[in-house]
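Scroll down for the structure; my scribbles are underneath it.
With one protein chain removed, the remaining protein chains of the complex are shown where they sit.
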Amino acid sequence: MKYSTQAAIAALAAASALGLTVGPGVGAEAVQADPNAKVDYQGTLSVLTKFGAQQLAPYFVGVAQDYEKLHPGVKVELIQESDDSVKDKTKTLVASNSLPDIYFSWTGSWGGNFVRGHRAVDLTPVIGPDTEWGKTLTPAAVQAFMYNGEYYGIPLYLDAKFMGYNKQAFSKLGLSAPKTFEELLSSCETIRKSGMTPISFGNKEAWPAIHYVGQLLAYDVPQAVLEKDFDPGTAEYSDPGYVAALTQYKQIIDSCTDGGASVNGTSYSSAIQTFSNTKSAMYYQEIIEFDQSASADSALKVSDLGFFTLPAPNGAKGDVKAIEGAPEGYMISSASKNIPLAIDFMKFVTSRQNGQVLSAPPYGQPSATIGGASEANMNPSVVAGLKEIASASYLMPWLDTVNPPRVASAWLSSLQALTGGSMTPEQVMEQVKQAAASSK
Amino acid sequence: MEGAPLSNAAGEPAAKAGRPFRHWSSLRWVAGAVILVGWFVYYPIVDNFIVSTTDEDIFTGETTNIGLANYERLLHDPVVWVALWNNTLYALISIIFQVGGAFVLAALIEGLGSERQRRFWRAIYFIPSAISITVTGLLFYFIYQPDIGLLNAGLRRIGLEQLIQPWLGSEHTAIYAIIAMSQWQGFGYSTLLFAIAIQKIPRDLYDAAVMDGAGPLRRLWSVTLPLTREMTGLMIIVTITGAFQVFNEVMVMTAGGPNNRSQVLGTWLYQQGFIQNNFGYGAAIAAVIFAVTMITGAAQLWYTRRRRVEL
Partner (left out) sequence: MTVMAASGRTARPTFGSALAKAFLYSFLICLGIVVLYPLVWMALNGFKDNGQIFGDPFALPSRWTWGNYVQAWNRGVRDYLVSSLLVTVASAICTVLISAWTAYGLTRTPMPGKPLVVGLVLGGLMLSPTVALIPLVRMLQAIGLYNTYWALIILYTAFRIPFSTFLIRAYMLGLPKDLDEAARIDGASEGQIFWRITLPLCQPIIISCIILHVLFAWNEYLFAMVFTNGSAVQTLPVGLTSLMSKNGTNYGVVFAAMTISALPIVLLFFAAQRYFIRGLSEGIGK
């Protein structure tokens, strides 16, 4: 288990090696963590988490309580946002200079924003590869948060996207996990004939579509082209693979879902509910959501939850062994009044013991701490998913966090249009190109 | 003018010397309001114009002056035009239901025999207006849901399956679904206002009209309507102003999607300023809202003043 986690993270880090140089910021001064600072266990620590969802919220609440018990002078204030709201919230906080002491960040250009603005503490002296803390975390995961050669993030867990499926429903129809994209489409036909929704998909929030497309782009567009296009300075978006991937995406919408407009009107969370209620046969989800799809209380039994990577189309020009995903973690605000305390708290959060709690149900977030995932307690799908990540040749970053805001928003709105049928793949790419041109 | 009796009453010898002092000191009565309103209402609006000529990176705090570039971008931003159209649609539909429909409904209710009944119906229809738009927005988000929604289930039950829609998910219906919710919520409020205006009409005018042989429709047209004309005018203006400030229900129900088709100026401002990090451009969108509300506000002022003169 330990091995597969580490290998997975190594792959993740390789993926995140792009866009690591970010321009110098003005305004705030750069702040570097001091490894010898004495921790003053007094005062309040505010933490912005991405664990606002009902199932995940207790994790940080529990950790904070344990920490407060250990250090009675400290009070931990949690701002728990959901996956959907954390982005807006973070920006509001940044705009008003009120970032909490510790805040959630994705890798890639999202995290780069904080580095560029000198809003994140340079953690190199405390979390770098040769440091005591750094050694307890899988080095590759730490590296995913490396910008300009320095380390800014504390990785908490790994994330990647897989197609979850209802094994029982599949076997009833004589189906098995599809190996190719074409097979996926034909399985959808079979499932639909049985009266079940093949894939439940909610795209009201607009980012869920990005996840399908990101994976397909990794299959259809060569890695080097993708990375060139992520950089606004060199973006062209002229590779024919883009249109091919979007056409495949549209095929999924048409053959596997309840229809584009319906998808746009359904929320991501209600789609997972449909899958979990065994009303749909498949649901494209993050590994960190496996424990929400199937739990002891849900109609979908844990043993019936299977998963496969979204199958690649025949003759795809990109990397067919790529998986979309990245580690996720936390940064420390350079404006924090008590940086040593914030660091101490995050050391506590990433301890082996807390890592094991995080990896196991009900949370199911595969920890990035070495030895923080104990296979015995974990959902077997999560364990198997980690192995898949380990064997991936490339990790495709999320399109909405890797791109600059204008390009990300062009992807978001025009993919909603493609989903709803009011734009063609070519028109979508036209929008993205325009946005990229104006972001130069 | 109002000060005149006061200085008479204080007709002591010291009055002459004391008067300027008293004059200035009476400013203390209004100081609180002037400071608060000036600081938090007027100043930000002035500042908004300054922000709208800049480009700011919220992460670095770097600000560059770019003149009118944001306004030029407005002209070429297709979503701004979609939003402007949606706001206009909001205004038009609201005028039909919340002014026209509410006027007729108020006339119907005020025509009922007993005051208890009239009060009952006014109160019933008003209830949604008392509830937060967040609650009604969320409620209708559920009502419009493809799977658990009341609307589609209702259509299915009465055999109108062909009308079933993913109301908020379709680019063609999303904004109309939102506007419909807003009518549901708002018509009771304007009905109440019209009812108040109708109550002020002297009864003998109706009696005279009956004597002249005017039927109910005729009375509505030639007595009720002209005598509530000011109210109607004001309601139209208030409705337009409100329609250009819409934010809440769109944010809660679709956040402007799908594909920005249900975007209104308020949500596009929020999207640009707070999601895409373009404070400057957001401020330019705010300036458009300002321009529209200033025009309707001026119309309102003119109307109110005219009403005063007539009274």
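Each chain gets a letter, A and B, in the order it is written, and its residues are counted from 1.
Note that a contact is a pair of C-beta atoms (placed from the backbone, for glycine too) under 8 Å apart; a residue touches a chain by one contact, two chains touch by 3 or more.
This is a predicted model, so every value here is computed, not measured.
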*Could you run through the displayed chains and say which ones the absent chain touches?*
A, B
*Listed residues B:I131, B:L160 or B:A208, member touching the removed chain*: B:I131
*Which is it among B:L68, B:A123, B:L163 or B:A208 that touches the chain not included here?*
B:A123
*Pick from A:Q42, A:Q65 or A:S85: which residue touches the chain that isn't shown?*
A:S85
*Which positions on subunit A touch the chain that was left off?*
46, 52-54, 57, 77-82, 84-85, 89, 92-93, 95-98, 267-270, 272-273, 276-277, 279, 292
*On subunit B, what residues meet the omitted chain?*
2-3, 5-7, 9-10, 19, 22-24, 26-30, 32-34, 36-45, 47-48, 51, 104-105, 107-112, 119, 121, 123-128, 130-135, 138-140, 142-143, 147-150, 153-154, 157, 184, 188, 192-193, 196-197, 206, 210, 215-217, 219-220, 224, 231, 234, 238, 241, 244-245, 247-248, 251-252, 265-266, 269-270, 273-274, 279, 282-283, 286-287, 289-290, 293-294, 297-298, 300-301, 304, 307
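The criterion applied here is as follows: only the chains that are shown with their structure count from here on.
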*Would you kindly tell me how far, in whole Å, the mean C-alpha position of subunit B lies from that of subunit A?*
41
*For subunit B, which residues count as touching subunit A in their complex?*
57-62, 144-148, 165-171, 254-255, 257-260, 271, 274-279
*Over in the complex, which subunit A residues touch subunit B? Could you list them?*
25-28, 87-88, 91-92, 94-95, 97, 113-114, 116-119, 203-206, 258-259, 261-266, 270, 274, 405-406, 409, 413-414, 416-417, 419-420, 422-423
